[in-house]
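All protein chains but one are shown in place.
To keep things simple, chains are lettered A, B, C, D and E as they appear, and every chain counts its residues starting from 1.
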Amino acid sequence: MLDVLRINLCSPLTLSFALGVFARLVRSELALPRDLYTGLSIYLLFALGLKGGVELSHSSLASISGPAFVTILLGCLTPVSAYLVLRRLGKFSIADSAGIAAHYGSVSAVTFIAAQQFTTSVGAPAEGFMPTLLTLLEIPGIQIALAIGAFQMSAAAKASGGDQANQPGRSVKEIMHELLTSRSMLLLVGGLVIGTAVGETGWKPVQPVFEGLFKGLLTIFLLEMGLAAGSRLGDLKQAGFFLLAFGIVMPILHGTLGAWLGSLAGLSVGGCTVLGTMAASASYIAAPPAVRMTLPEANPTFYLTAALAITFPFNLLVGIPIYYEISKRLCA
Amino acid sequence: MLDVLRINLCSPLTLSFALGVFARLVRSELALPRDLYTGLSIYLLFALGLKGGVELSHSSLASISGPAFVTILLGCLTPVSAYLVLRRLGKFSIADSAGIAAHYGSVSAVTFIAAQQFTTSVGAPAEGFMPTLLTLLEIPGIQIALAIGAFQMSAAAKASGGDQANQPGRSVKEIMHELLTSRSMLLLVGGLVIGTAVGETGWKPVQPVFEGLFKGLLTIFLLEMGLAAGSRLGDLKQAGFFLLAFGIVMPILHGTLGAWLGSLAGLSVGGCTVLGTMAASASYIAAPPAVRMTLPEANPTFYLTAALAITFPFNLLVGIPIYYEISKRLCA
Amino acid sequence: MLDVLRINLCSPLTLSFALGVFARLVRSELALPRDLYTGLSIYLLFALGLKGGVELSHSSLASISGPAFVTILLGCLTPVSAYLVLRRLGKFSIADSAGIAAHYGSVSAVTFIAAQQFTTSVGAPAEGFMPTLLTLLEIPGIQIALAIGAFQMSAAAKASGGDQANQPGRSVKEIMHELLTSRSMLLLVGGLVIGTAVGETGWKPVQPVFEGLFKGLLTIFLLEMGLAAGSRLGDLKQAGFFLLAFGIVMPILHGTLGAWLGSLAGLSVGGCTVLGTMAASASYIAAPPAVRMTLPEANPTFYLTAALAITFPFNLLVGIPIYYEISKRLCA
Amino acid sequence: MKTVPLCLLTVIAESVLKKRLIHDVREAGARGYTIIDAEGEGTRQRRVGEILGANIRLETIVSPEVAERLLNVISTEYFDRYAVIAYLSTVSVIRGEKYV
Amino acid sequence: MKTVPLCLLTVIAESVLKKRLIHDVREAGARGYTIIDAEGEGTRQRRVGEILGANIRLETIVSPEVAERLLNVISTEYFDRYAVIAYLSTVSVIRGEKYV
Partner (left out) sequence: MKTVPLCLLTVIAESVLKKRLIHDVREAGARGYTIIDAEGEGTRQRRVGEILGANIRLETIVSPEVAERLLNVISTEYFDRYAVIAYLSTVSVIRGEKYV
């Protein structure tokens, strides 16, 4: 276990993230240009999809249906559990609880990638169709949490005889459209389809870019993630102790649940680790704008700090090795 | 033929373009940052030039003079044929006819690259000096079409006793300067010269970037091209049926002419295919700003839609294989 | 010597720089997007640090202490010599002398890289810890020159009974903070630390990006440097003959001093060449903003033109081979 | 040169609102708008370089009636819950008839 | 603080005109200008993200005479055939003498 932790901590990925946090702590002017950040995230998502697609072209439908089912199940369970914990135990407002739950119901692509790299490096690579599961998990969690929020708030408004009716809410259709056609969705699913269609032959000539550069560019991306997380550290106090604990304990619970469901669905140790990590991770790309648009009453400091400055580094540093150890035991 | 078409359709390049179009059709917010687009086009042009230069350093002057001559001939013929068809058959205004003709007289670098990739993948690589021909074809077509437009418009103005004299036209010198020192010209020619000068030895250390990454980055660029073309699809109706037919038939005629002239000049099957594709393609990088500046009366919807949303995908999907089949017969 | 010069002149790096200058001379609109420039410089500095770090992990502390000492000595000597020459011989104002001296006391990372590439290509690679020396030389020179400027100016103000006291100077602490936490410092030192920590194992997966792409991306960066230098050429006349001579003679003196001190500290021929180049080079990334902020009275035309349009190309084209020849003799 | 005095309405808002603001501007009857990326700080929080994105600065030249309508929409829909600032000034527009 | 009232002329135009507008501004006698990249929509067509490029927003602080001269140039050369909007306002400029 300690050895696994050391491998994880001493990788350029983790250390780049740490460098980014450090740069913010010493108030450096270091910043990645906005367009570089966007370009890198487009690259990472598309490459992820493409490579997943090429590997998917070797998988049978039968082998994927069980894992797909448990993934959708995870997408329905985790936002509810997160919401209940925040509202009941944490005494957060309806909007804040739903807003944070939307982040924990969805999934962080970078954490997913880190988990894939990790399982490969410890010699237990995950199934080739994992990126397919990623796309299945990305959206339902956000939707369910936002629906809970909207429903509860209008109930509360009615109870207090409020005039919430004049609030120009955004239609479910609009939100669904935005999520389904969002950048990450299109690139992931598009990459998957293209990768499956072209197979190994088509993949070869583009492999130097979409596979060869992957880890190096991810290292640069993590530098930026570190900068973003570092600039949130100052908000930790405002977020409070409960949110700090939530950002660490909830992932462990969701991670265990994910690994367990994965083992039931017959995934390998690597697959369980990655599915557990997906369940444990909190989105900070797809969820924030959706929540900001739909639940503006929710305080961004809470959900951004929890997802980005607590749960993301936690998963990156110690979470993934933990889910791996759990998966090893579950699959033994 | 069908097999060749399948190879062409199932490449990451074509499918990325399709993904971009699809993203626009479903009104996704996906967009490449402007600077990434500029950066990629700088890279592609420079890499094209460099590689062409390195290969040029193996070619003799004798072998290139014939092909160079027919290329310049193509640059003089195609804008005239395009103008006459548009003006006589299509009944377009002088400005619109000249504006569109400028695009079809010039050449699209990305279509050129796709043709090179295609000929390599079917085992009939083109001559090493093709990028040199590209630079020869880039400019004359635009110039001739603009000259026709200016000349015809002032004739028409005189005929109607108009006061076109007070129109502050841009001098030929200014336009030539802009075209000759344009980004694409400088990078292509500069790359050619540098590549020729450094030869294989100097090329080695930079090869991983300028050759290794080429297809992968082109794939990303085509995603953006798809987005641009997709956002033009809505204008197809406004462009009308004639322009749609023009955007498909004209390339076939120009492509056949190019392949035929190429075979006369002694090019290989691959060389004829690529030269045919160059003749068939329509510029959407160099031509649009030149036309916008010089012939503002021409409607951008016409020339952009024709070049980008009709002819570019047509060539990419079925044009190139057609020119290849034609070239095979011509060279047999 | 001539052969060495030819190798140097016929590399894609040098020729790309020349292409950039040429583009400006013909008033081309060619320009790298600002964010691409920033992105490339982030990449180059980080890659430099990482690779240096990996190689540092093989070096012993004993082998580095001598070179480190002479490097710091160089950082103290070169700004003083540059200041004295400019003030006494060149009759520049205090502010201008100090401002230019700050540039020549610091170091240009791109020139450093070019020297490393050069020594490798002539078969005399420098020691692995050179990037560590780079970070040692980056800052003291700027500081010392700025201190001289501030001190002399307040002395002059007192002498003339001036009211310089009300000038809201920036505290030393602030300037030091900015320099120590500057982008280049953080990326270089951060890269060094990460590279040392992860060693060969961690380096492998990111090597395709941080080593494979290095020369190619540097080629693109030098295109931009050429554009920047080219747009300064017009200022050469304003800079005057003295500055032109200074920008060529001073580097030779500093380069000889650096190579000599390097040989005293036991560096190899390659190491002496690179250390000499470092001493000879003038910063145009770290120094300009620091000088602009602290000595606004200094004319940017002088220091930018000298560093960028005179000394940088001089070192790139002929300086480095000269320092190599000198080093060969010193180490013989 | 003949000019027409018109209202220049400037809105600075967090960038997630971009699409909605464009929609509102069109709905209210404006003939056009111009948008620029911006960063800034206000009473709420910093909006620069964070994952949520920065600000946009939208300006639109409109008749006083359209300006009034737009301000109403903006203040009821966004003011309480989003980072938004809006201000009006009068400018002399060439070919101003086009924008009424 | 002493200020001088001067004309602030703002021109929003399609970006192919950038070089020519800068030339016109200098010719008309302005002492400086500031340019910002912009996107927008007007009565002609959308000018964002297309290959032709987006808009620029140029502002220049000038005397009323220079403003008048510039407006004349812009309206005869560009208004009919290019996507352009221009408007004037009066601002109080510090060290305003510099810009007359």
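Keep in mind that, in the parts below, a residue touches a chain if its C-beta (ideal position, glycine included) is under 8 Å from a C-beta of that chain, and two chains touch if they have at least 3 such contacts.
Values in this document were obtained by computation on a predicted structure and should not be read as measured data.
Engineer: Omitted chain: which shown chains does it touch?
Structural biologist: C, D, E
Engineer: Out of C:Val85, C:Ile175 or C:Leu304, which is the one that touches the chain we can't see?
Structural biologist: Only one of C:Val85, C:Ile175 or C:Leu304 touches the chain omitted from view, namely C:Leu304.
Engineer: Quickly run down the residues of subunit E that touch the omitted chain.
Structural biologist: Output for subunit E: 1, 3, 6, 8, 22, 31-36, 61, 89-95, 98-99.
Engineer: For subunit C, which positions touch the chain that isn't shown here?
Structural biologist: Touch set of subunit C with respect to the missing chain: 31, 34, 168, 227-228, 231, 284-285, 288-289, 292-293, 296-297, 300-301, 304, 308.
Engineer: Where does subunit D touch the missing chain, residue by residue?
Structural biologist: 10, 12, 36-43, 55, 57, 68, 71-72, 74-75, 79, 85-89
Just so we're on the same page, only the chains that are shown with their structure count from here on.
Engineer: Same or different interface residues for subunit B and subunit C, judged by whether over half of the residue numbers are used by both?
Structural biologist: Counting which numbers both chains contribute, under half are shared, so the two copies meet through different residues.
Engineer: On a CA-centroid basis, which chain has its centre farthest from subunit E's?
Structural biologist: If we average the C-alpha coordinates per chain, A ends up farthest from subunit E.
Engineer: Which integer distance in Å separates the CA centroid of subunit C from that of subunit D?
Structural biologist: The separation of the two C-alpha centroids amounts to 46 Å.
Engineer: In whole angstrom, what separates the CA-based centres of subunit C and subunit E?
Structural biologist: Roughly 40 Å, centre to centre.
Engineer: From the mean C-alpha coordinate of subunit D to that of subunit E, what's the distance rounded to whole Å?
Structural biologist: 20
Engineer: Can you list the residues of subunit C that touch 2 or more other chains?
Structural biologist: As it turns out, subunit C has residues touching two or more other chains at 29, 33-35, 208, 212-213.
Engineer: Spell out, as numbers or ranges, the residues of subunit D touching 2 or more other chains.
Structural biologist: none
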